[in-house]
Structures are given as C-alpha cells and as structure tokens.
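Inspection log for the structure reproduced underneath, given as structure tokens.
What you see is the complex with one protein chain gone and the rest in place.
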Amino acid sequence: MRYLPKSPADREALLKAIGARSIDDLFAPIPAEYRLQRDLKVPRQMAESEIVDWYRERSRENGDGYATFLGAGAYYHYRPVIIDALISRGEFLTAYTPYQAEISQGTLQSIFEFQTMICELTGMEVANASMYDGSTAAAEGVMMAVRLTGRHSAAVARSVHPEYREVLATYASHQGMPLSSVGFGDNGRLDLKALEKAITADTACVLIQSPNFFGTIEDVAAIAEIAHRSGALLVVSIAEAVSLGIVEPPRQSDVVTMEAQSFGVPLGFGGPYCGVIATREQFVRQMPGRLVGQTTDKSGKRGFVLTLATREQHIRREKATSNICTNQALVALMANIFMTIYGKIGLRELARQNLAKTAYAAEHFNKHARVLFSGAPRFNEFVVQTSEDPYAINARLLGHKIVGGLPMKKFYPELGNAALWCCTEMTTRTAIDTAVAMVAESERSLLAGKEPETEGVAR
Amino acid sequence: MKHMTRKATRHVSQNEGLIFEKSSPGKAAWKLAPLDVPEVDAAKLLGSAARKDLGHMPEVSEIEIIRHFTRLSTWNYAIDLGMYPLGSCTMKYNPRVNEVVSRLEGLANGHPYQPEKISQGALRIIKTLSDCLTEITGMDAITLQPAAGAHGELTGLLITRAYHQSKGNPRKKVLIPDSAHGTNPATAAMVGYSVENLKSNPQGMVDVAALAAQMDEDVAALMLTNPNTLGVFEQEIHKIAEIMHAKGGLLYMDGANMNALVGKVRPGDFGVDVMHLNLHKTFSTPHGGGGPGSGPVAVKQVLEPFLPKPVVITKPDGTLAFEYNRPMSVGRVRTFYGNFGMFVRALAYILANGPDGLRQTTEDAVLNANYIRKGLEGVYDLPYSTPTMHEVVFSDKLQQKKGVKTGDIAKRLIDYGFHPYTVSFPLIVHGALMIEPTESESKEEMDLFVEAMKSIAEEVQEDPQMVLDAPHSTRVSRLDETTAARKPVLRWKPGA
Partner (left out) sequence: MPYPTDYKYTKEHEWIKADGKNATIGITAYAQESLGDIVFVELPKIGSEITAGKSFGTVESVKAVSDLYAPASGTVTEVNGELATAPEKVNQDAHSAWMIKITLKNPGELSSLLSAADYEKFIAEEAGH
C-alpha cells in the first residue's frame, strides 16, 4: 500500500529483530474468538485517480455553481488564495499541538497574533485559541458564567440561532441548569421588559446574539445594564464575524463568544468551523480552551508557550474548566491570515459592501413583500415574509441555480411564511434582481388569485 | 584588498517579529471588486451601532504576509519532516489527495442548509463514511456530529445517561481506570457523573476483581481505552464486558488507540456498547497544529434512538435525507452535521486503503512499535513486561539516578531532529516515556530514532548536564513557563 514505507524484506528484518515468527505472533494478545478472519466490508482499494473521480461526482451532486442567499450561522465570503497556499504548508498542516514550545514557535506565534486580533475586534482583553464552533463556544461561555457567579440558570434570547440554543440545552440539561427563553419585539430585538421579568437571583447570565439570527443588531448597552443590575453576566454570541468590521463590538459584555467561519473558512457543508471565546482579564482562569502566552527563553529571547494549562483537562481532569483537548487550530490559522489580509481598513470596507448589498436587497424585496424588523439596524441578513410558502418560491429559484433564503417556519412558526435572506460581497445584483422578481411574481399571482407555477416543493 | 561583508543585523527571517510590528498605515493586501449596488452611509444606517474604528488591527502587504507565515512555518516540526513518536496521538501520514478532494467546489462551498435536492453529494459522503466506520468498529449505528474526541466522549456519555434515564434511573457514577487520558474524567464531570477511579493490576491492565467489587447499580458505565494507554490489550475484555452488563451498566470505549485494531478485531465484537473514534488519529486527517479533529460516536442498536439529531436516512425513492424526528435523541452537540471537511478526508483515506490496506496498516503499526520496544529494552526501564501493541511505555527510572528525567530526555531528543515522545503520561508510570511510531515510519527512520535514544542514554551517564540543558540546537530553548503563568501576557499591545 503506497502510504506504507516498508518492503517485504523490511518486514522480515523487523520480525527477525523482534524474535517473532510472523505478524500473527504480535496479535496473539487478542483472544482468538475476536480476531477477524475475513476482510472488512469496505470498498476495495482505489487508485488516486479513482478517488478524485468519485469525489468529483459527489461535488457535481452538491450544488456546484449555484448562487446562494443562505446565511444563518454559515456565511459565503471570498477566501483570498494565499490562505490555502500558506496553511497547506506541511509545517502548518501536519504539525502537532504545540506542547513542545521549542519546535512549535510557528504555530504558537500565529495563535498569539490571532488572540490579539480577536481582542482588538471584540473589545475584550483576552481571547483563547479556538473552540469547536460558535454554538459550543456559546454553551461554554454560559458555563463560564455559571462558574464565575455561582448561580445556576441562564436567560437566553429567542433571537439567538436556534441550533445554538439546542446545543446549549444539551449541555445544560445534564448539569441540571434551567434555561429561560426571552422573546423578541416587533423590531426584532430582545424584548427588554420580558428580559427584566426573566432575570432572577439565580440567573448567572443573559445570552444574546448580535447581530441576531434575524440579522438585527441588539441594544447591547441596555441589555448589559439590565443584566449587571441583577448581578448577572452578559454573554454575547457573534455568528457573523465580518459584522465586527462596521458594527460596534459588545464592549459592555463580560464574555464574547464567536464563530469565526466568515474569516476565510470554507462553508464546507457545515464544518470544520472556528469558535472563539474572549473575555475580561479578571475572568481568564475560568476560560476554557488553549491559551498562548509570551515569555522569554533562557537567553532572554522572546518566545511563546501554551500557558495557564492548569485550567485544562490533562492536568485538572475532572475539575477542569472543560474537557476540550483538540480544538480548531488550522481553521483558526485561516481566520488569522484572513484578518491579517483585510486588516484595519479592509475589514471595514468588506463589511460596508455587505451592508450595501443587503440594504439594496431589503429595499427591493420590501417593494413587493414584507421585510420584517425594519425598526432596528441590521447587518447582512433580513427576514422576508411572503404570501406564498417560501419553499415553493425557492423551488422555482433553484431552477435558476439560485438558492433562496432559509424558510423559518420550523424555528419561528409565529412568523408564518418567513425566510431569512443573507447578502454578502459575493452576492451579485443580478442574483438579487432575479430573486426579487421571483418574489414579486409570486405576490402578484397570489393577489390575483392565480396559482403560480410550482416545480414541486424542495425539502 | 580585503573585502568583508558587513551586516548591521542578522536577516530578519530568523527573527521574524509579530505581524503588528510590520504594520504601517496605507499598506494593504486586499482589494474588493467595485459595488454593483448603490453605496451606503454606514453611520446613517447603523446609528449608534456604527463602529468608530478598528484599533490596532494590522495593515500590511501581501508579500509581507506570505513571508511572515512562511518564516513562521519553518520554526515548526511536522509529520512531513519526520517521525512524531507521540503515544496515543497516532501521528501518521496525512495524504494530500485528502486535501485536494475536500477543496472540490461543490463540497467546499456547500452550505449546510442548502436544499437536500442539491446536497446528495454531501449526504452520500456522510452515509458511505458512516457505513465504513460501523463496519470497522463492529457497531450498529453512528453519529458524525462531535467535533473532536473529547466532544465524542461527551456525546457518548450523554447517550449513556439518556439510555439509563429511559430505564428509570440515570445512575450516579462512571468508573475510569487510573491510566486514562484526562479528557475521560473531565467529560464525566461535564455530564454530571461523579468519577470513581479503577486501579490497574501489576500487569498494567484492569484489575478485574476490583472492577467486580466496584461495579453496582449506581455505575452507569466503565470508560475503557483498549488497547490501554500502555499499549496493552485487555485480554479479559469479555469478563469486563460481562461484569458491566450483568448489573445493567454500559461499556464505553475510548477509541484513541484504534490504530492497533482496524481490520484485525472489532470493539463491537468484544462487548463494547458505545465508543468514539478520532478521525485525526486513526483515519489520517491532519493535526493542523491542534485541530480540527472529528470524534464520531458508534453505538449498538439499543442506543441508536438516543443519537444526536439529525441522522441520515434513505428515502423510498433512493435519495438521502436528514431525519429530525427523533424524540429520544440527546439533542445536538454542535450546529449542522459535524466537521464535514474531516469526513471527506477520512473517507478518502479508507478508499485509498481498502480492506487489505487497512489491515496491513494496522499490522505495520504494531510491528513498528514492537521493533522500537526491542531496540530500547535494557536501555530504558520497561515497567510492564506485558506484550504491547501499537505503542510502548518506558520510564526514566535508570536515568533518574543521574538526576535526569523524562522531560529532559525529551528535550535532548529535539537536538537529534525528532519531536519528543509523550512525556509523563500515563500517570500510573512515574516518569513515563510513551512511544507510538505508527505505520508511517520506515525502518530507516526508526533506526535513527533508536540510535538517538541510545545515544542520549549514554550522554546521561557521561555528561548529564548536556541533557539537562537541552535543547541546544533550536532558535529558542527552555522557555520560561513559570513567568508565563504567573504574569500572563496573552496579547500584543502597542508600545510593548
């Protein structure tokens, strides 16, 4: 097998040195009744060309070449080519976790830069070297608040990504942690009066997302004030990292949890992505995940090491801040390079383009259907409510190789025929105009009492 | 005439600074296409939510970024350069075809919420990998959702708890051998179970009598690694499974050491009820400096209803779909479907190997570990004489007499061009040296490693200070971890 660097003669020599007659001797510790006597039933060995062909078929079956209006926690942004050029270097790709600092300075220094830039962007004082994704980062952020306050419940905004809330529920249920759900108002923002009612003396934190699932930017200062007044912490989750280029970060929060996928990580059908936790210096010992610190070596040279490791599983075992071991280092490196490429000016310009495309789209959709939540500022997502079922509209759009906005009935049934639309710098005016025209046609038909042509409802 | 080259300072490539130290206003590495829609006034649109500025984010050019990260990369050791003898990490070759296929547009740009009609490619990858992994493990069903091994452990224990709850009693504790990886007890605590330690016997295996004594109806599961962290296969595994099952407990297996088992034996066949796999260990997905990983969890049929949702099903018309209607599911452990990019890579590895390749891989892994064990026996103390499989654990007992510990030997190994083995783990061996070569090492590389370790053992006798002060050949040496922990500096600051 071509990955194995041994000739039959090598294997013979090794067996001889060990003093074994055959390889079977080395598997003798396995009780005979369990040893497999047959081949595994997996596909036969393929040549590299066959593997590539097999996957090319899968790629063709996977919407290759479609334009998309989907967001909802995974965003389609341009990925500058030097990201892959750099992360594909064997020294980054095939390196181990940087426990041996002397021969991992490349990884360690890049993580240190990553931590720095996340702090700059989020307005926090320390940031870790990545969590699995935005949803688990949010769940761990809530657990952090529980440890810090000694309180046991959390108030969670309904405008937080539904799957993030599901993940939090999974983590919380086995800790015996009650979660209360706080609704949103007509402007799409967290209902502040409902929040005041939901907070109790046992509320460890309030969890919000901003921009929230609807794309609406929350009134973070007001929410922070309510939370802090009651001794609760504020945890803010950010799902669309590019928003940080133009939207003021949640500086009043105590913990910021993020999904950095928008920073140069491919959509990749849902993963791997890049969660991050950032917080105030005073909370650092309760923050899970790896941390890189600057130090000097024995000759006074600057270097970097993993630090505050006593928070982690390999030392504290059952008393650790989390069980996390492997994180998302290579994906964090992609995000690191992306942030470095765009930098201070580029991130703002990139965000501005997202804002412009979305404003244009929202304005035109609103001429024909109802764009909800326009009473508060938004970033690059918005909700369109149509007379017709969005699945039917999307089925027709698919024929134009366009993937329409995400139908939301399964998450927010009270919003009826609503769909979540996202525009990034990659969305073309042509695609927007086509989608708007499709919605316009749908509204006209329904108004005129005619059945619009349907291709069969997708999903 | 004497011409001498004078240099003011060494070329910066050996002393590459932080990217912020190169930043200067006006430099740029980006350019956006012109807007095809009207410009907007952000301040007007966002009001008080408009950002004032981006602080000290850097401004640099493209070539500076290329040079910066290329130079940084040269300071890393990597599998592409040489062996990592790290025990239980399975640092095998990361095949490049895996990288190519994961970048095919339809897969790389697939949005997880896109309609199922145009997601059949991704669904087929998920299903094919799932089928291969259940076959390899001898289990009945699987979830690919967990993002790493520890995440898989969490999921496995959530499933365990849900199962016991469905029987009316979630139970209170989990038994964990003292040789276990730290994630095991950390995970048990996260799920709300208390941890009870299970001592190992003098051969380094589970003390079956102790297990029988400690097993009762309050124990939800035993978390077992097999082969264990000493590289030893639990020969009494059927007794262990029996003891657990007799009192209604489950046998959880940490699959970190699957590299000793693939194609030779299946955990499902020897009594395991639930287990996780590490795609970034056994199945060749790259370590990338610390992740991403992927930790699928495979279960027996009785636990299938509790799997995270969604699961992949085949519809009557033959197309694949996600099924969310799973009332007994433990819920979600992350958004979407898992680290899909790692599924692509792991499946490509399985396809490249086929059944014969997978078996040969496992045989070579065990052959290599035993070759190294033979080469170092007598040079380093071997605490357990039990036969080992794909990894071997020595101790620094002989070298401690000269005041040299496993961590020092590890640092000296760096001077010989190798990454250190796993230091001071498992905890049941004082001063442990844990070595796993994997099947990816040639005889030449292993001979070099054995020679290096022998040479260091001699140095310990003749010149221990050389070992205690190592490494001598790296850019930085013996970084001050104490100050880093006492006075943490976790970010760059201007004026620093």
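Labels for the chains are A and B, by order of writing; each one numbers its residues from 1.
The definition used in the following text is that contacts are C-beta pairs under 8 Å (C-beta built on N, C-alpha and C of every residue); 3 or more make two chains touch, one makes a residue touch a chain.
Just so it is clear, the model here is predicted, and its values are computed rather than measured.
Trainee: Over the full complex, note down every shown chain the hidden chain is touching.
Mentor: A, B
Trainee: Kindly state which of the options A:181, A:310 or A:430 is in contact with the chain not pictured.
Mentor: Considering the complete complex, A:310 is the one touching the chain left out.
Trainee: For chain B, enumerate the residues touching the unshown chain of the complex.
Mentor: Contacting residues on chain B, toward the hidden partner: 424, 481-482, 485-486.
Trainee: Extract the touching residues of chain A with respect to the undisplayed chain.
Mentor: Residues touching the hidden chain, for chain A, are 285, 309-310, 315-316, 319.
By definition in this document, only the chains that are shown with their structure count from here on.
Trainee: Using mean C-alpha positions as chain centres, tell me how far chain A is from chain B in Å, no decimals.
Mentor: Here the centre of chain B sits 20 Å away from the centre of chain A.
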